[in-house]
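Part of the complex only, each chain left as placed.
A, B, C and D label the chains in the order they appear, each numbered from 1.
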């Protein structure tokens, strides 16, 4: 509860327009619905400027449908569901309506919201295998109202491929650099661009890539300034933060 | 070399106003000065919107003075030097003029530049021992033209301390969360704020903190959306990216 | 063999009421039954105040049934079996009678014992996916005679959810904090509560959560005093120790 | 702020015995003193039943003296300072009065408080080198009002040494098992005792002990039920939690 509304509430109690009991209730009212297995956050759109997102992994289709229904009943028109496996989708599709993006394992109920932010977000990948994570980032950013430009398979082993996309890279408001293996893409992009770069290590690779650790460390140690990193394969987190950066204030 | 100037150059060759030899020279001209031990980047301000920064660790005071001189000769008025130890400072202070901030191990030659970005950057720390890293972030952000608000020692073991700074947290354009040990500050701040959070793990702690790994992993796995992470103790990187995010477009 | 009974036994030898041979036998008598594949501990209830528990993982249903029978023949009415997979359950259910709790993978033969300890144990989780581990803890504590309060899905990314359960948190004799990912729940709860907190890291998460290492390190480095930690996913261990703490002396 | 006092406060506003402005102030009043470099927690004794403790590592003697003075001014008579190195002590001893325990690196200002809890806490170590960590635990527990029994150098390589202390081990309310190297002490004690065991891995050892990781992992994987673990060398944390467990309710 913000300072301002607290002041008003106390003034109302003082004025007698609201009873102490009701004020107490208002102060302590739960900004979430308790479904037993989950406490659905209903104030998030107010608090953080973006609706509640459902992380699908480890939830049953029934739980996902329940949370979605609760959110929509309380006024959130569009719901983003991430990490929804094909197995979950096969069951969920009979429980509710939504669009499913299999490569990104993303579902969107209520349709894609309108674009509302001015700048563009550029999503690059080092290789073809990084595309699923990149799509998770790109769709998340689009869901949150951003225009997204995709530059896939522009890894550093063939620099000319990246160079041919320099216009897109140079005009973005934020860049998301998605790469596995040695993750050098983040440093190269970070050295060229003049906007924030969010690096997403992927678990693509084998042997000493250790499921993404190699790319993660590489990105954390980037010699380019202006690069920050999210968890391995966390396309959603990158898309979400990119949208926050791109948001008009 | 950008597409536009290349077009102009080729047009000039076609017009005969410039010889092919000179055009070749222009295309290949080095945008850096080679000092032997270092290649000083002179176009960075143009390319990335912020002047070259000198990473002091592992450089001799003489090298630092030389690079600073080269930068200032080529028109960069203010120079930021990071990771300048007290030992280096004792020698460097006789070679050139600058302001030294011992806690942050930062030197600024040419004075602090003027504020140019509109929003504020809020720098929080979990404890007292995290302050040196936080100051590196804060001074970097100030050097790059931002207003910085400091909220130190607001770690999660006493939540009321953080709560009493909610106004500052809620009104920032970017938050830098600096914490060692379990690094939970980033998640708590990330859950409350509606702006991007850059998390900086610090090497504060002992035993199973493993020199900052515990905080690093904690921050990478943050359950709050909108959090990204930089290297352990990398206050500079956080301040630099925060400034990029805060920059008006 | 305790000091006291040893004194009595020697006195009996001295009195001639027992022969040296029999005394030797008594001293060396095995307080367990040797089933070949296992040595069933029959004195544990005497020695540690709680009956022998069967760790189901890696045992055949036949072995589990055999150990249970041995315990019940020697006077242990209620038997707790942990980590009993659904596959084992499908076979075991035809060999003996018990109640099965599939989410917690726990079986209880002989029915749930009566409540015997005065205080309450509060079991919290950071998210929905941590519930199976939490249930292992909660059922273990209930089996050992404790009243358990469950506060699930109260992770730090939405602090208001935890705040709305403060009464339960503040009135517990012990709190078990179950969380994966960054495991910050333990620190936040530990900073608020005035009772011991047993933290259980879970393997929930992906990428740099490294199967629970991130949460484990986070909890070990908690800046809150009064927090100790058990193995990743070890709900049983947390429930067992919580019961020991809650026991009246 | 607890529910009860909030109710009272709102009633007072309604009654007109307090103005809305003052109520707002009371609700938001900081329960800590902001010294700039630290926010001293003044409500901790109320909130958690034990006064604020000063973690000395990384603080200057002047900061420590300042925090101590602030605490004592606000009514905390006894102050515990941990991790106070001999170097810090050499300076601090001229700034304020306290008793210094060099082996445990602990300082106590205002004298040792009286014993207030009924049970005893037994502190065991595997070897001689583990004693400093054990003393940190023991002095912390004594500071918090507990009777402590010390059983040092009873490691598992000579089981008879532990066996000769079985009376003390069996009669404790809590046991703190401090061990480096392979850390087996925790499992052996945990298998014998019928009370909670808090295991403290120490950084004693060399080679593959990896600064305490070996003991830490060993203790986390203890096959004995009723064992939980704190950070490497965290004697304070163990002593603090042991006191919480021993506290009369």
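The rule is simple: contacts are C-beta pairs under 8 Å (C-beta built on N, C-alpha and C of every residue); 3 or more make two chains touch, one makes a residue touch a chain.
In this text the structure is predicted, and so the values were computed from the model without any measurement.
Q: How many copies of the chain make up the whole complex, given that 4 are shown?
A: Shown in place are 4; the entire complex has 8 copies.
By our rule, only the chains that are shown with their structure count from here on.
Q: Along the shortest chain of touching chains, how many steps lie between chain B and chain D?
A: Steps on the shortest route: 1.
Q: Select the chain at the greatest separation from chain C, using centres from the mean of Cα atoms.
A: B
Q: Any idea how many Å lie between the Cα centroids of chain C and chain D?
A: 25
Q: Roughly how far is chain A from chain C, going centre to centre by Cα mean, in whole Å?
A: For chain A versus chain C, the centre distance works out to 38 Å.
Q: Which whole number of Å gives the spacing of the CA centres of chain B and chain C?
A: Comparing mean C-alpha positions, chain C is 49 Å from chain B.
Q: Mind pulling the residue numbers of chain C that touch at least two other chains?
A: Correct list: 158, 192, 207-209, 220-221, 225.
Q: Quick one: in the complex, what on chain D touches chain A?
A: Residues in contact with chain A: 3, 6-7, 10-11, 13-14, 16, 19-20, 23-24, 27-28.
Q: List the residues on chain B that touch chain A in their complex, please.
A: 3, 47-50, 53, 119, 166-167, 170, 173, 192-196, 198, 216, 220-221, 225-232, 236-238, 240-241, 244-245, 249
Q: Which positions of chain A touch chain C when the two form their complex?
A: 28, 30-32, 37-39, 41, 43-44, 57-59, 63, 201, 203, 211-213, 216, 231-234
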